[in-house]
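Excerpt of the complex: some chains, original placement.
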Amino acid sequence: MDAGELKKILKGISDGSVSIDEAMEKLRNFPYSDLGFARIDHHRELRTGYPEIVYCAGKTPEQVRAIFTVMQEHENNIIGTRAGKELFEYISPFFPDALYHDVARIISIQKKRLTPPPARIAVITAGTSDIPVAEEAAVTAELLGNNVLRIYDAGVAGIHRLVDKLPEIRECRVAIVIAGMEGALASVVGGLVNMPVIAVPTSIGYGASFQGISALLAMLTSCAAGVTVVNIDNGFGAGFSASRINRM
Amino acid sequence: MDAGELKKILKGISDGSVSIDEAMEKLRNFPYSDLGFARIDHHRELRTGYPEIVYCAGKTPEQVRAIFTVMQEHENNIIGTRAGKELFEYISPFFPDALYHDVARIISIQKKRLTPPPARIAVITAGTSDIPVAEEAAVTAELLGNNVLRIYDAGVAGIHRLVDKLPEIRECRVAIVIAGMEGALASVVGGLVNMPVIAVPTSIGYGASFQGISALLAMLTSCAAGVTVVNIDNGFGAGFSASRINRM
């Protein structure tokens, strides 16, 4: 709620067009719907520039359905992440427009399509097993109105595979680098480009990869400046942040 | 080395203006200086958009001096981070233009000044003890050609102190949020703005703050989308990444 809106309400009181109780109500009545188990924040699109994204893991199908229903009434675009196939099958009959992105595990309902800016977001993975996280990032970025350049399986053990794609990467405006195991790809890309790099550690690996901790630590301590990091397997977060940067 | 340059060299061979040995030399002779203990990467300014930054911790004063000397010969702007007062006192007589930013612990020598873009970078701390890290971020951003809005000691335990500054923050293009202990400020800011947020955990705290691990984990698992994270106390990295975004 910014100073302009506030002034308008106060003026309304002053000139009698708004009663004190109405003002109280307006100041108090934040624009969200209370479902009891979930409060949907319709205001967020204004406040943070994007609609609320529904993190489906840990919610019952009934809860997700109820949340979607309220969101739909407000004509929001809907993005549901970490959504299993079964959830989509339950949800689908109620929302005929819903699409399922199965590798990304995302359900989307798009009411208004956003015009992408000219530059793309590069989404690069070290290995084949990192693709589901990469797709979560790429699909998120696309749904939020961006074009994406996908480069998968370009890991450090064969650097020439990455070098080959550098000219195309350098035309992007943000790079998302996704790697498990030792996560070295983030440092290598970070040393070769001059755009913001968002690194996503994945839980791919075994033993001392500790479900992504090794990659996470490696990315946080990268010797390449310009690299920032999100949570393990958080493709959504990377896609969301990249979109914020790309659409500035 | 991009495709354009390569083509030019190859053309030179083809039309005889460049000998094979010259070409060999050019292709091989990467633009760095070998000091034995350090290889200075003059090319980086072209390749990544910024001059090499010298991380002074773990280097002897003599090594830092030698590195600065070579960099100066190439007319680069020089930034030395994690530089103690004693290091500056040793370096200073050899580089009369060198400035010392004592809270930030940065030595700078500026040859060419960069024009800042219109929007500022917000640097926000939770507490007073976080200020040295914040200054490292702020001074880095300034040296790389940005204006900075400093908001210090706006921690979560008194949220109204932050709310009061929101209009000013919202005029920035990137926010750097710096907090130790439980690092909650990153989530709170992330929920209130619609710009990229770079979170810097600090080692401030005691006991279960584990030298910044608690803040780091909290920031990585932030429920607010749009937050990316750098290493504990890595003010430089945050300032550098923010600059990349702000100057796009």
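The first chain written gets the first letter, and so on, giving A and B; residue counts start at 1 in each chain.
The criterion applied here is as follows: a contact is a pair of C-beta atoms (placed from the backbone, for glycine too) under 8 Å apart; a residue touches a chain by one contact, two chains touch by 3 or more.
These figures come from a predicted structure and were not determined experimentally.
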Overall copies of the shared sequence [whole complex; 2 in view]: 8
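The criterion applied here is as follows: only the chains that are shown with their structure count from here on.
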Between subunit A and subunit B, centroid-to-centroid distance (C-alpha), Å: 25
Interfacial residue positions of subunit B with respect to subunit A in the complex: 2-3, 47-50, 53, 167, 170, 173, 191-196, 198, 216, 220-221, 225-232, 236-238, 240-241, 244-245, 248
